[in-house]
Structures are given as C-alpha cells and as structure tokens.
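In what follows, a structure is listed as structure tokens, so that the remarks can point back to it.
A protein chain is absent from this complex, but the other protein chains hold their places.
Note that the chains take the letters A and B in the order they are written out, and that residue 1 is the start of every chain.
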Amino acid sequence: MSSLLEVRDLTVRLRMDAGPREVITDSSFDIAAGESLGLVGESGSGKSMTARAIARLLPDGAQCTGSVTFDGTDVLALSGDDLRRHRALVAVVFQDPRAHINPVRRIDDFMTESLRILEDVSRNEARRRAADALAEVGIDDPAKRLRQFPHQLSGGMLQRVMIATALLSKPRLLLADECTTALDVTTQAEVMAILDDLRRTLDLAMLFITHDLELAGAVCDRTCVMYAGQVVETRSARLLHQDPLHPYSAALVQARPDIASTAERLIAIPGRPLSAFEAPAGCRFAPRCPHVQDECRAQDQPVSDLDGGQVRCRRAVELRGSLLDGAHV
Amino acid sequence: MLRFIAKRLSMLVATLFVASFAIYGALYLAPGSPIAALTGGRTLPPQAMAEISQRYHLDDPFLTRYWIWVTSAMHGDLGESIPLREKVSTLIGQRIGVTVQLVFLTAVIIIIVGVGIGIVGALGRGAIDVGVLLAAAVSAALPAFAASVILQFVFGVTLGWFPVLGTGSGFLDSLRHLTLPAIALAATAMALVARVTRTAVREELDKEHVQTAVSRGLPWSGVVRRHVLRNAAIPITTVVGITVASLIALSAVVETAFGLNGLGAYLVQAAQNKDFAVVQGISLVLVFAFVVTNVVVDIAYALLDPRVTLGSRAQ
Partner (left out) sequence: MSIEILDPVAEVAETSPERRRFGRLGWLGWISLGIVVLALLLALLGPVLRPFDPNTGDLSFSNVGPYGSHLLGFDQQGRDVLSRLMAGARTTIFGAAFVALLSVAIGTTLAIATAWFGGKLDAGVSAGLDVLFAFPGILLAVVAAAVFGPSLLSAGLSLAIAYSPYVARVLRGAALKERSLAYIAALEVQGFGAWRLCVRHLLPNISSLIVAQGTILFGFAMVDLAAISFLGLGVQPPQADWGVMVSEGKSGLLQSYPMVSMSAVLCIVGVVAAVSFLGDRLDAASKDVRR
C-alpha cells in the first residue's frame, strides 16, 4: 500500500534573531491513506513544525531540505495556485480555536468562505453544507450557531466548528495540532471521539500531534515519538505502550502515573527537553538517558528497523524488552 | 445594537447639557458684574443697559437664565451679539460653510493619504516601509500652526502655487484657497493615522486567524481584504474619528493664519472683543460637533466589532 504522505529526511531551519536554527533534523515517516499517525513529543521536539512543514505554513525565512510527498506531489516545491490547492487538500485543526477564527465575522461566514471562494458554491448551498457538517460533529441547532459570532460559543464548541470546517473541503489528510490541549478533559474526550468517528467514516488520514502519549495511543494506529527534532521511534500504538524500543519512549510511558498502583514518588525524566539546535552531537537523548554508554555520545544514531517499527538507538536490540523494568528516578 | 445606540445618544444629550451649562456659566466667572461682562466693559446709555438687563433676564435666577438660553439654542436662537447688534445664529450661519468645507477637505486628506500610506507601509517591506515611517515622522513634527506658516511661505509666497489668504469664490477657486490650510491642518493627524494604520495592519497580519485562512488555500488578496484590513479597520476608524474630532478646535488656528472667515477665526476675534454671546454660541456649536463626532465614532466601532454590543456569552 503506497503511502499518502511520505516524509523523508526532513530538516527544517528557522530564521531567528540569533541566526538560522535547526528545529527538525532528518526526520522520516509515512502515513497511508485512512491511517492515523500520532506524533508525540515534549516542547521543542519539533512536532508542530513538522505539521507546518507539511501544510507549508512555516514562518518567513524557513529553510527545508529533504522531501515531503503528498499523493505523489512534491510539497516543498509547490508555489502559487498549486500551493493553494495543496493547502486546501490538507486540513489543519489548530490548538486554540478562539485565536484561529476571525472574531468579527459570523460562524457561517467562516465555515463557508472556502467553499464560496475556491469552489464557487452558492451562499445558500454552502450554508446548507455547513449546517450538515455542524450536525455531524454533534452541535445542535446548527442554524442558530451559524448566525452567531465566535465569542458566543464555548471553546469546545469552537473546536468542533473548526473540525467541521476542516471537513467541508473534503480533505484527504487532517493535521490535528494539539487540537484538544486547550480544552478541559471532558470536552477533550468528546472531541477525540468525534475525530475518531469521522476518520473512520470518511477514510481520512490523520496526523495527530500531541504531548500526551496515552491519548495518541488511544486514537492512533501508529505512534511516532520525536525528541529534539528527530524521530526516535515509530511503532504501532499498542506495541509502543507494551514494548517501547527507545529509552525515551519508555521513559514517557513510565512517567504516566498509573491509577491502579501506588508509588512513593512520581517518575520523571531528569533534565529538560531540548530543541534540535541545543542538542549535543551524537545521540541527542544521551544526557538524560539511563542506559547511556560512551559510544552513544560519539556519533549520530542511525534509524534501524526492529519488529515492524523504526528506532533510533544503537542499543535498541540489546535493551529490547527490559526498558520498562524497574523505576528510574 | 439599538440599545447601544440609545445609550450612547442619551449620554450625548447628558454631556451636552452639562457642557452647555459650563459654557453659559463661564460668563459669570468673569470678574465684575454680568452686565459689565456682557457689554465688555463698555459704557452704554442707561436705557440700553435697562434693555439689556431685561433681554438677558439678568434679574432672574441663574438657572432660569441658563434654561432660557439652552432652550432657545435648541430652536436655533443663540441670542444676539451686543457689539454688532446682530443675531448670533446669523453670524454663525455666514461663517459655518467655510469651516465645514475646510474640515471636510482635511478629513478626506487624512483618510486617503493617512490610511493609504499606512497600508502601503504595512504591506510593503524594507525601503517602502522605512520611507513611510520617515514621511510620517516629518509630518508628525509639524503642528497645525507651524505647518501653516511653512506652507504659506514655501508654496504661497515663494513658489506662488497657491493663494495665501482668503477663501476665494466659486467651487474650484475655493478649493485652491483651502488646499494649503487643509494640508496644514491634516499634517499631524495624517502622521498619526498612518502610524496607527501601519501598526494595526501589521498586527493583524500576524494573527492566527489570518494563518487559518491561508492554511485553507484562500488567495492572499482575498485574505488581506476580508480578514486583515477588515479587522484593522476597527482601530483605524477610531483614530480617524478622534483626529477628525480634534480638527474642530484646531481649525481656529489655521483659519486665523490663512485669513479664512470661518467659525474658528471668528471665535478668536469674538474672544478678543469680549463679545460673549458669540463666544458662547460658537463654543456650543463646536462642542456639539465634537461630541457628535465622538458618538458617531463609537457607533461605527460597535458596527465593526460585534463583541462590543453583543458581549461575550459563552454557552
């Protein structure tokens, strides 16, 4: 099955005050049509930037090398009308819905804008489709909501509007960038349920970005873990939890307190997460890794296949199966 | 929305009442007796004095006098100028046209040039932006009366491109005569509007909802029009409104400098001649115009930004 999205050796440098800074290094992953891939990492891991690179929404002055291929098209080389067409095919749902909707225009204006301008749909027809989409994401009385302004809706409802809007253009890939982080837990669960349901009915591919490993595990087919701008492990979601291949993934799994057991101390990973440009040579996780050896720091770690997944650790085969044993403080 | 307008209008009426009270009361702060103030210290034959006393109800309590004055004003009767023996409303009527033309022309310049270069500066990069900032800085440093003098000398006396004094007759000639005064009046306001416009548009360009529109593949020109400029219009309208309102008082300076017989210049003359009825009358008109302009700005703001009238009610 050929992939809908192929990311190969993607490296992204952003232009900052102090000069160009690398935020993503040699990252690769695939997403097949209809598949959902979770992209997990802490702050600075480069996960948000990955989504932006795919949607070509990077800030000015950003440099990308490597390749991003969507449905056979080289995304990084697109420009003009082709670029806009690509953007219309890749739907993005952002983290803070309130900031991402124009506060002085009504909901129906926001939802139908794309249809009216890009697809030349009539205003009434577009509004009808918008109402249907709102109903699909579980908003009742869609007609009333369409006439309202964003500040009259709650955060959770706005996020549903964003998802409904994203689906109106019938995308093939949905990029969800921490789209539930700004919501309370109950609403989070509802929105996730909607996303999951829609994904299956519409056969939509999804890149689900989050810092919450367990959340990714619940809704995604496969999970990709990023650290300091690199993909360190890609694995089926379920297996990642039971049998992580990389020390970082293992640490993330263990850091989640288990409601069933009692512990005297919460497990945390010592040190702080780094961005790509702050990382040392050699294995970037080395300073915080409980299994580090001298050779780890000596050279960059290549990605290797293991048990149906990929992992970036020279000791992966050796440590297989033992990463979740014992408590690391 | 209607409730909002009603509230604003009631505040306007309240403010006007208090302001008119202050304007009327100012007369009585003058040293000496009211009648001395009204006559400007001139001595008149006893019969004239008695007549004035009666006409101005000087034997009545202050509040009665104020009430009579205000209610007459609402009917367009602002009393009579003692030195000139003419109705104040007539005197105002003769001169209000010039002031209105001047303010209108200035407002047009401020909006077109100010907002225009502000947008150009915000959307352009590098040299264009720096050029805009520089022009705005120079313009900002020229307050109305300084600009009047400089423009008069450079373009009027030296280059002879525009007439220096007077209002001219006929439409095109008036326009020629009002050009330099309007530019002088507009100088600092233009700079402020340009700067606020540039900042507002710049800020809006960085907003996330603009990014959302781009991420949906919408063409850039449409995004700028429907989201950037539409939203930036809110602070821009406010600053344009404020600057236009301030023109009302500043016109006095420019009219005097350019020898235009508008309301502002006349107000100054009346103040020098201690012609109180005229001072009160023109002050009332100017304050009225100022307050009304501000209310119009408020309403325009509410029309542009629905969050103001509808409030935030998350459901």
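Structural remarks
FYI, a residue touches a chain if its C-beta (ideal position, glycine included) is under 8 Å from a C-beta of that chain, and two chains touch if they have at least 3 such contacts.
What you see is a predicted model, and the numbers here were worked out from it, not measured in a lab.
Of the listed residues A:31, A:182 or A:237, the one in contact with the hidden chain in the full complex is A:182. Checked against the full complex, the one of B:23, B:224, B:240 or B:299 touching the unshown chain is B:23. The omitted chain makes contact with just one of the residues B:49, B:100, B:140 or B:296: B:140.
By the touch criterion stated above, the residues of chain B touching the omitted chain are 11, 15-16, 18-19, 22-23, 26-27, 29-31, 37, 140-146, 149-150, 152-153, 157-158, 164-165, 246, 248-250, 252-253, 256-257, 267-268, 270-272, 274, 276, 279, 283, 286-287, 290-291, 294.
FYI, only the chains that are shown with their structure count from here on.
Averaging Cα coordinates per chain places chain A and chain B 54 Å apart. Chain A meets chain B in the complex at residues 55, 57, 83-89, 91-92, 94, 96, 99-105, 113-114, 117-118, 149, 151-155, 157, 169. Of all the residues in chain B, the ones that touch chain A in their complex are 207-209, 211-219, 222, 226-227, 230-231, 234, 304-307, 310, 312-315.
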